[in-house]
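As you look at this complex, bear in mind that one protein chain is not there, while each of the others sits in place.
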Amino acid sequence: MATPRLITTLAKRSIFRNTRRTLLTILLISCSLIAILFTDAFTRGLLETMIKLSTQTFMGEAQIHQKGFREANDVDIYIKRPYNIYNTLSQLEEVTAFSPRTISGAMISSSENVSAVAIYGIEATKESQVSKLKSTIIHGEYLSGGETEILIGSELADLLEVDLGDRLVVTVSQAHGGDLSQSLYRVSGIFSFNERAMDTGVAFVNLAQGQTMLNIAGVHEIALRLKSVDHADDTALPLWSQLNTENLETLNWRQLTPQLDAMLSMSGYSTMVVAIIMYILVALGLINTMFMSIYERHTEFGILLAIGTKPKQLFYQIVMEGFFIGSISVFLGVVLGRIIGAIGSKVGIDYSEMEVNGVSLNEPIYLIVDNLTMAHLSLSILLITVISCVYPAFHAAKLTPSMAMRKTL
Amino acid sequence: MTQVIKTHNLCRHFGEGDTLVKALNDANLTIEKGEFTAIIGPSGSGKSTLLQLIGGLDTPTSGDVILDGKNISQTNGSALSDFRRDHIGFIFQSYNLIPVLSAKENIEYIMLLQGVSAEERQKRVDEIMHAVGLEGLGDRRPAQLSGGQQQRVAVARAMVSQPSIILADEPTANLDSHTGADLLDMMKALNETQNMTFVFSTHDPKIMERARRIVTLVDGCIVKDERKD
Partner (left out) sequence: MLTLKLAYRNVLRNKRRSFLTLLSMSGGFFLLCVVLSLTEGSYSNIIDIFTKDRVGHVQIHKGNYLERPSIYKTIKNPTQIIEALQQKPQVVSVTPRIFGASLAYGKDKTFPAQVIGIDPLLESRTTRLKEKVNSGAYLKNETDSDGYFSAMIGFTLAKNLNLAVGDELILISQGIDGSIANDIFIISAVVGTADSVERNNVYLSLPAIREFLSMGDMVHELAIILENQNQSREFAQEIQPKLTPDELTAEPWQVVETAFYKSMQADKQGGYISLSVIILIVSIGVLNTVLMGTLERTREFGVLTAIGTRPHAVFSLIMTESMILASASCLVGLVISLPVNYYLSVVGIAMPEPVDMGGMSFDMILGEISWYTIWLPTVVIVASTLMVSLIPSIKAAKISPLSALQAV
């Protein structure tokens, strides 16, 4: 059989005989590849933004609660001796910061209105190391330990028709007995997370006040900031076993928001679905194109066969042609894909109208290009291109030499 | 003289029943080495069919074709393909050449299939290009050559693998008479100097003038076989 070099030469030169058709085919394949790459980059960006927004805004990468608190939300289920835990946490190197919080439902009333909110008692400095609260203050000051300080959301402030300095009465039901306690505060700061739930339904006071109001000496929640978000998934880390005991429950962000977690795992499928769709479209387009190209060359192939070329050689030539078209397309697709990825990673996509699983997408989504995936997807498209040529190549190999002497069109 | 081709009661039928076409009926023909023979006849007479069968491009319905001592009507597939490669040269009316290869590469092609060494290939290509008068045009693609030049390349290719016989199907049909005449003179010269056997299927009187034997077909049967020696 003829040398591979001959077949390669024939293949390479043949694809440019009909430039327009080849270019359109290349366009088809590279567009498909770009579509898949974009979907992947977008999905990665979306997930990262969602996780970041979720964990860094307020939740933290993990939280510690007294066992039973999350289900019942009962003020009485609190961590009684938090100081031991603080010690342990300071010694764990994966934990970069932690913030203890008291939590309870409360009625908050101004002279104009009343609303039900969740009241958090927080340690100002520690909280600022874990959540973004401090940076969301738009009026007034962050907490600094004062007895009557309270931070409320901008929308809550509108609802209660209060401004800085106005009085608010907070009524809670205490632990150990359920007596009502009322406390007076003055609005010392107004924050805006740009997120409905936080801005309408949450208020913050200093930890001491939180504890006094609720008649407890402990805390309900300790939010943790980990060195890297990946630590949250590393179940081998000693911190999980140390902090999950008879009474304590320490969960990572996935376990705390299973809805978000489920959504994230579903997204893996969407890229795959898009990829499969693209593969099918590419295959169909390519098979048609190849057949047309072979049809044009019936006589030529007939002659080749007549003068002694083996049918197998024609088969390989067609497959090679597919390989070259595929390679050029993949190259083009990757180059363009990278450019789009680079632009997309600087200029984000605004999805701020969407709110999913409590996460308001108020930060733009930046495209994230993963090299391994890009390589993987590109090779898959190349493979699909080559496989699609098999059927037409087979057909070419079955041509008869007498085609050489066909006279009419 | 050695017999290059011998056909024995060769028949080729197409279709069946109402649509039965007897393209070739009981053709008995012998071609010897060094002949310059034309097969003529009206359209539909079976010329092309006969040539296709002789060249192993098609299988007979019945009868045998013995080429260079081998019964090719019993051979098929790879073996037949190799046999054609090594023993027969083809020249067609048009589309003879591979458009994406240069003239030189086209000529080399069969030798590449045969596995001839690079040195040997180079030598033979240079010789043959000189013989057909194509020096200097080796790097041009078919699209850059005139009709006459293209056919010369086809002749060169057919000859360079040193086949036993060259079958030409209307090689001058697309050429003007001057070019056609030149081509035929060249082929005649090759026939005389190298003793290469040529069999043509043709309408062209120029070929009939130069042929030393004319076989006439009508309705699939050989009706006349005239030698002009």
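First chain written, first letter: the chains are A and B, and each begins at residue 1.
Note that a residue touches a chain if its C-beta (ideal position, glycine included) is under 8 Å from a C-beta of that chain, and two chains touch if they have at least 3 such contacts.
Here the structure is a predicted model, which means the values were calculated and not measured.
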item: Touch partners, limited to displayed chains, of the chain removed from view; value: A
item: Touch with the omitted chain, as defined above, among A:L164, A:I343 or A:V356; value: A:V356
item: Absent-chain contact - pick from A:T3, A:N84, A:N113 or A:S241; value: A:N113
item: Touch list for subunit A against the chain that is not drawn; value: 20-21, 24-25, 27-28, 31-32, 35, 39, 72-74, 105-107, 109, 112-116, 158-159, 161, 171, 173, 177-178, 180, 196, 258-259, 261-263, 266, 274, 277-278, 280-281, 284-285, 287-289, 291-292, 295-296, 351, 353-358, 409
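We adopt the following convention: only the chains that are shown with their structure count from here on.
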item: Of all residues in subunit A, those that touch subunit B in their complex; value: 1-3, 6, 9-10, 13-14, 17, 299-300, 303-311, 400-402, 404-405, 407
item: Interfacial residue positions of subunit B with respect to subunit A in the complex; value: 48, 51-52, 55, 57-58, 78, 81-82, 84-86, 89-90, 92-93, 95-96, 98-101, 105, 109-110, 112-113, 157-158, 169
